[in-house]
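To start, the structure under review is shown below, and the notes come after it.
One chain of protein is taken out of this complex; the other chains stay put.
Order as written gives the chain letters A, B and C; numbering starts at 1 within each chain.
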Amino acid sequence: MSEKNMVEALHDTLSQMMQHDPRLVLLGEDIGVNGGVFRVTDQLLTQFGSDRVIDTPLAESAIVGTALGMAIGGLRPVCEIQFLGFLYPALDQLISHVSRIRARSAGALGAALVIRAPFGGGIRAPEQHADSAEGYLTTIPGLKVAIPSSPADAKGLLIAAIEDEDPVVLLEPIRLYRLGREEVPDTLYRVPLGTARIVQPGRDVSVITYGAMVPLARAAATQLQQRYGWDVEIVDVRSLSPLDEETLGQSVRKTGRAVIVHEAPLTGGFGAEILATVTEQAFWWLKAPIVRVTGPDVPFPPYAWEDWYVPNVSRIAHAIGQVMAEE
Amino acid sequence: MSEKNMVEALHDTLSQMMQHDPRLVLLGEDIGVNGGVFRVTDQLLTQFGSDRVIDTPLAESAIVGTALGMAIGGLRPVCEIQFLGFLYPALDQLISHVSRIRARSAGALGAALVIRAPFGGGIRAPEQHADSAEGYLTTIPGLKVAIPSSPADAKGLLIAAIEDEDPVVLLEPIRLYRLGREEVPDTLYRVPLGTARIVQPGRDVSVITYGAMVPLARAAATQLQQRYGWDVEIVDVRSLSPLDEETLGQSVRKTGRAVIVHEAPLTGGFGAEILATVTEQAFWWLKAPIVRVTGPDVPFPPYAWEDWYVPNVSRIAHAIGQVMAEE
Amino acid sequence: MNQYPVVRVMDVEGTLAFSSSLETALHIYQDMILLRAFDEKTLTLQRQGRVGTFAPSLGQEAAEIASAYALDRQDWMVPSYRDHGALYVHGLPLDHVILFAMGRSGSYAAGVRALPSSIPIATHLLHAVGLAYALKQQAEPAIAMAYFGDGATSEGDFHEALNFAGVWQVPVLFFCQNNGWAISTPVHRQTHSETLAQKAEAYGIAGVRVDGNDALAVYEVVRQAREKAIQGHGPTLIEAVTYRAGPHTTADDPTRYRTSNEVNIHTAQDPIRRLGEFLIQQGLLTKTLKEQMMRDSKERINEAVGRVEAQGAVMVGDMFRHVYQTLPTRIQRQWHEWEDRSHE
Partner (left out) sequence: MNQYPVVRVMDVEGTLAFSSSLETALHIYQDMILLRAFDEKTLTLQRQGRVGTFAPSLGQEAAEIASAYALDRQDWMVPSYRDHGALYVHGLPLDHVILFAMGRSGSYAAGVRALPSSIPIATHLLHAVGLAYALKQQAEPAIAMAYFGDGATSEGDFHEALNFAGVWQVPVLFFCQNNGWAISTPVHRQTHSETLAQKAEAYGIAGVRVDGNDALAVYEVVRQAREKAIQGHGPTLIEAVTYRAGPHTTADDPTRYRTSNEVNIHTAQDPIRRLGEFLIQQGLLTKTLKEQMMRDSKERINEAVGRVEAQGAVMVGDMFRHVYQTLPTRIQRQWHEWEDRSHE
């Protein structure tokens, strides 16, 4: 047990799993010699050799497409896409093949592979490096999508993803990579895909969110607790697909109020699915309309606007105030 | 004025617009000599020559990517993607460039282009020919998405799309292509993007839908009118992006009940956004939870299951019964 | 491009140019007969509404069948929608081919090292490269071979696949059937390169052009490229020059884009007739044997169709069952809903 930030937790987990399962291979751009642009795969090339830690040419469709072949051929590939905004060339492989091979082969073949990608704003990078693109992924049947909000969850989700017989996209919030450290157990443990986490229980209102928004939601909750004594429940969705409808529904049936927070644009964002699901689950318990706090319906702007784009504590607090005001 | 089916309406509109605006060019696979696999561009090559009706090599990213260059260079390209399920290789171009060029150039450059693609089940085609993929598109800021449900709307939406200074994806329901004829005016008229259509007014419940589901919704409404005297309002969304929130909100504020119908899978489908929007617009008027009738969360299956997959009149009627039963 | 001469084993009159296994030749011939009979049957079934849209291999039997004969059962076959002939040779039971044509399955059978046919053009070439990587990594003495058409060479995934294969030097073959057309698009509108084989230059890999209507040449070329790959000498792009004598699919009307004259010229080089002549010259085939083969083929196909049609309606649950290995509750719930409805 030791204190780790998210990059360290991911790195050590990959290393552990590589030792544990010889079928595991890593592939991606600059993950070998360079250790990945965020150093998640630092030194793994030295440790495991270039057959298992593969610096690929620059082609995302090929990374995902060859990984599918590898998986069918008996390896367990973990792909790194350098930034989520560069996954788009691989969407065809994900939609047409990775997510369908099991159904297409009547269960005989599976795409036991993982795709890791950093995402979200926060490092003043050039355009397209900050996209929150989970909305394209959560609508693909056959795929799973998970997003950790802490080092410990990052480890547990990564292990669950690697061990899953179906394809999992693990989205890693760039802003959380080195934001803080926490105790991360050394054992191999799993955060089961399909389970949300109650970050803090509360009676008055549910804030349903994930990734880099979780710490912001906590800050807003603390502020409102102090200011008005409101008891805010925070639900970290963690597994967007499959979605833990039960935990979400329970939370809102208890509180009767909900705010949904994500960084991706509003329209067609995953917040719409959360809102729909929660409404289906808890319609008769709702005391106020659910409010979505999201990025605006604009492409992620050049970084000078970054602070405007990304939801912040004040916007979240304001939305909670809105749903608390009703009735 | 003459009676046309949707293919004829689209064909004649393209021909009219080509005559009307010399900047218009068509490009796509098999659209020239072959007239398109559904014959929407039949004979246009003979009429306008191979410089303006371009049979491209087999590459969707290139079709969309070169179209963007053409648009910036002063042409008005209308691309045909042979089936919507083959748009996926071009998603990167749509997400990264087509939808962003205006914002990226601070308004100076625009992607005045149209992408047409047939979609949906119904012709016992091989896998991937029947995908309803609007959910990937409606979450792209900067793009517009429209879906006609009748020959006359097909014409009006196509003209509006061609004249729009921003990129529009026009999705054409395969099952409606030759389903029926109606009067289509010969004049150049527009169905403004961003406007829904009340297909039939009603007091008791709103069925919100689009494309090939519209005739099914009508059939269900007729059945329920006859059987129980229910007065069903049918709203054809028509323009998914931008969405006509006002018309949708008004309808549900009036009826207090809503059923949303589309063929695409449930999770993360556009129905979630409609549900969210309508709930935001009409929360205090809702008498029952909104119900979504959609394809299941599975990849579009081989065609032997097609009739199971696609929503039908009985499922829609059943859902209307559900929302009518509450309270 | 004289760098890419067309490899031939028989001339168009069926005279042998270099040696090959004659017994294999007869087997190949037999399966070419079967494939033709299968396509003819399926076209009839389609007209009767008993199968959906379907892509026959008429005219491409040599390329389809002989290429598959050059593989071992341990090799991975990575086909596209037109390759039921190759799949059959590689072990896919006839019944499964028919199930696929009838929209009841993904042309896959457990135990056969072949992926389900890929519908989106060129996407599957990457899977072949990944499979080859896995074979190499696990030191299996086998290769992966992807099947695709001339049109597929225009897609980005074609490029990425050949490039990765070159960099990785994995045992993969890219078997391109240049049948002259991608639906209505002739090859010279597909690319400005004179041959498709020369595209190998871009990846520093081997490129070979073979007469795709010369079954024995196809067999030899694939066999040699396979040997080379197994030996660790890298991937090969094979361009098999052939001709699609029939429609692209049952939904296609080729008279819209090509003349009957063109078709006639090519059908005169029919690969079945050609191999037949050769086998007769070699004393391996007689008219009686040939007629026997045709009868047998039809019989086997009719029996298979009968078996498949006897299976009855598909079960709704099979649409849900295999989306994930362990179904999430939401899909389970949907499955139950749909089952309930199926009993209504």
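Quick note on the criterion: a contact is a pair of C-beta atoms (placed from the backbone, for glycine too) under 8 Å apart; a residue touches a chain by one contact, two chains touch by 3 or more.
In this text the structure is predicted, and so the values were computed from the model without any measurement.
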Candidates C:160, C:214, C:270 or C:318 - the one touching the absent chain: C:160
Contact residue for the chain not shown (choose from B:59, B:184 or B:232): B:59
Chain not shown: contacting residue from A:116, A:129, A:238 or A:262: A:129
Hidden partner chain, residues of chain B it touches: 25, 51, 56-57, 59, 61-62, 64-75, 77, 89, 92-93, 96-97, 101-110, 141-142, 144, 165-166, 194, 242-243, 245-246
Chain not shown, touching residues in chain C: 154-160, 163, 166-167, 169, 189-194, 198-199, 201-205, 234
In chain A, positions touching the absent partner: 29-30, 32-35, 37, 55, 57-59, 61-62, 85-86, 88-89, 123-129, 266-267, 296-299, 301-306, 308-309, 314-315
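By our rule, only the chains that are shown with their structure count from here on.
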From chain B, the most remote chain by mean C-alpha position: C
Of B-C and A-C, pair with higher C-beta contact tally: A-C
Distance from the mean Cα position of chain C to that of chain A, given in whole angstrom: 40
Separation of chain B from chain C, taking each centre as the mean of its C-alpha atoms, in whole Å: 35
Multi-chain contact sites of chain C, meaning residues that touch two or more partners: 105-106, 119-120, 156-157, 318, 323, 330-331
Interface hub residues of chain A, defined as touching at least two other chains: 61, 89, 92, 96, 103-104, 141-142, 243
